[in-house]
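Just one protein chain is left out here, and the rest sit where they should.
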Amino acid sequence: MTLSARVRLPQQARSGEVVEIRTLVSHPMETGFRVDSFGRRIPRRILTRFSCRYAERLIIDMELRPGISANPYLAFRFVADRSGEIELRWQGDQGEELVERGHLEVTPA
Amino acid sequence: MRRALLLLWLLLALPGHAEPRAGQISGYHLLGEELQALQDDDFANPGMLWVDRGQRAWDAAAGASGTSCRDCHGGPERMQGLATQLPRWNSDQERLENLEGLIRNCRSARQQAEPPAYESDEMLALTTVIAHQSRGLPLAVAVDGPAADAFAAGRDAFARRRGQLDLSCADCHDRHAGARLRGETISAGMINGFPLYRLTWEGMGSRQRMIRWCNEAVRAEPLQPDTAKALALELFLAWRSRGLELESPAIRR
Partner (left out) sequence: MTAFLRRRSLLQGLAGGAFVLVAPRALADLGSRLDAALAERFGERRPEQGGVELELSRLVENGNSVAVTVRASPDEPTPAALHLFMPRNPEPWGTSFQVAPPALAEFSTRIRLAGTQDVMAVAEWADGRLGATAVSVMVTLGACADDLYLEF
């Protein structure tokens, strides 16, 4: 399955409010430890990195390993402190990359 | 034992109503809380990735005709209810057709493109987005009239012992439903969740994939997905699941 993501990004928040990002991305996260029914080892193929930039700052940088389930799910939270772009980026060990962007508008508390 | 099976056939042979009968229980109720919550969470349910992808495939032009599903059918919501009635008898072709067959037919005859292979991601995406439109609706297939013979064949296939382990589908899903098999609880074998996301597969699978999986578990001859026998079995399973709400994309272990 080609890389595709479901993301839930906050679009508006009050300054100081804690907001959540939820993500789900299609990827087999093939561990490299499994064998097929002919006894052949299935080569490793995983997403290796996820990162989130918010208003020009790298706020999350995550290293993914085969212990993460297929079709990885990730949720995290941050404090909305200024308006700006949110950029989510997944990178895989086959050079694949997926980027999702959104804008968060922050109003004074 | 023979007598028990006979009794079972008699029970199963009672006229069909669109209400769940005793012993019919969706595999959902055998899931623990955490997995039920996963199925119910329309964001985190991984099957929703296929719904999304199905929506995109639905809108994409394909083949010599350069048309998309949307060009002829409108939105996928127009398919609401369809998945609850399949498989159904096609009188022109004198055979059962399931959702995969209908899609393959449109793809080759109307879009003039190579039809998506069974269990391919594109096929699963399209079947899932279509089945998802019927979520919450009760399964209700027609098994009388011209479908009666196929239905009888399906019922027969369900009860017939097969494979090196000499087990029938009914041995597990009627007689031993609720029993534990290697850390797994055997369900009543309902098909209201399909296409569904099985954690064991780490992906989506169709009704026919499940049938093949079970068939292989008892070391029987493989069943090809579009043969009369496999479709008859699918019809019988749909009838056994009648009245249960369609859940696609369901989560199963």
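Each chain carries a letter (A and B) given by its place in the written order, and its residues are counted from 1.
Assume a contact is a pair of C-beta atoms (placed from the backbone, for glycine too) under 8 Å apart; a residue touches a chain by one contact, two chains touch by 3 or more.
Quick caveat, the model's predicted, so the values are computed rather than measured.
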Q: Write down which of B:E97, B:E202 or B:D226 is the residue touching the left-out chain.
A: B:E202
Q | Interface with the undisplayed chain - residues on chain A | A | 18, 31, 33-37, 42, 52, 54, 57-70, 72-81
Q: For chain B, enumerate the residues touching the unshown chain of the complex.
A: 31-32, 34-35, 38, 165-167, 171, 176, 181-184, 199-202, 209, 212-213, 216-218, 253
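Everything below uses one rule, namely that only the chains that are shown with their structure count from here on.
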Q) Touching chain B in the complex: which residues of chain A? A) 1, 4, 6, 8, 22, 24, 26, 28-29, 69-71, 73
Q. What residues of chain B sit close enough to touch chain A in their complex?
A. 43-44, 46, 48-49, 52-53, 121, 202-203
